[in-house]
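Questions regarding the structure given below will be posed in turn.
Only a single protein chain was left out; the remaining protein chains are all shown in position.
The block that comes next holds chain A.
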Amino acid sequence: MPLCNNKVADDGSGPGVSAQPPEDGKAMVDSLIKVVACHRHLASCVGGSTDSASLRQELQKTRERAQSLAVSCRHHLTAQLRDKALPEDERKETELQWVAFSSCLELFHADMSKVFKMGSHFSLANNSAMVQTGMQGGTTEVTARALSQPDLQPSADGVPTDSVERLELSQLEQEITQVDRTLEEMEMKVNVLRWTVEARGPQYADPVSTDSASLAMLSTDEEGGGHRCSRSQVFVAMLLCGVATVAVVLSVCVVYLA
């Protein structure tokens, strides 16, 4: 069952909300970017040889996560930007996040529209021919990354019926219109001048730092946050570090081979 995303998002109310620091906003926007990236990978499989009910399910879950993130992001950023008492550098920071957020949402909107179009064309229920794209494996890891859940049971639902599929598609359509409306409202409510926003990051993405991004690493990071000083925990942590080092070495080898 989908989460209640269809409620009309209300604006951030009052100056009390802006007490949250902009780093929080940055983290939210970053996670939204991550979820949208994963969603894109999933969307590229629709209609291909790995298209199945589970893929559609995964897509739906990722979508929901993205939308909830988007809603909270939007509240936060709108409140921040409407706050007149915001200091200048924070405002710049927030504007940067705002631009990133709206670009992200546009990408997401485009992907959703494509998924909708292809989903109606390549219907699972009617057993239409899928394109033989050469893909073989599943995409559960990607979904897991998107939802930040290390272990994800592949939901083997079998072939959905026609009515279920139509319901899903109509839901998707509603979500698309909602995102559309969000984008328009964003444009109306907050006046961010694009030409005044300057990027702070480097022109070229740093290749070294993007290595070693497997799920194992992620789980280590997340679990390493709240560590408890018990021996077993320490042992497990050391084991994980060793595994992590091996993973780093392996990925470096793979990169050089690819």
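Methods note: contacts are C-beta pairs under 8 Å (C-beta built on N, C-alpha and C of every residue); 3 or more make two chains touch, one makes a residue touch a chain; residues count from 1.
One rule holds in what follows: contacts and distances are computed from a predicted model.
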item	value
UniProt protein name of the chain not shown, from "Regulator of G-protein signaling 9", "UspA domain-containing protein", "Cell cycle control protein" or "Trafficking protein particle complex subunit 13"	"Regulator of G-protein signaling 9"
Interface with the unshown chain - residue positions in chain A	30, 33-34, 36-38, 40-41, 43-49, 96, 99-100, 102-104, 106-107, 110, 113-114, 117-118, 121-122, 128-137, 139, 141-142, 144-146, 183-184, 187-188, 194-195, 197-205, 207, 210, 213-215, 251, 254, 257-258
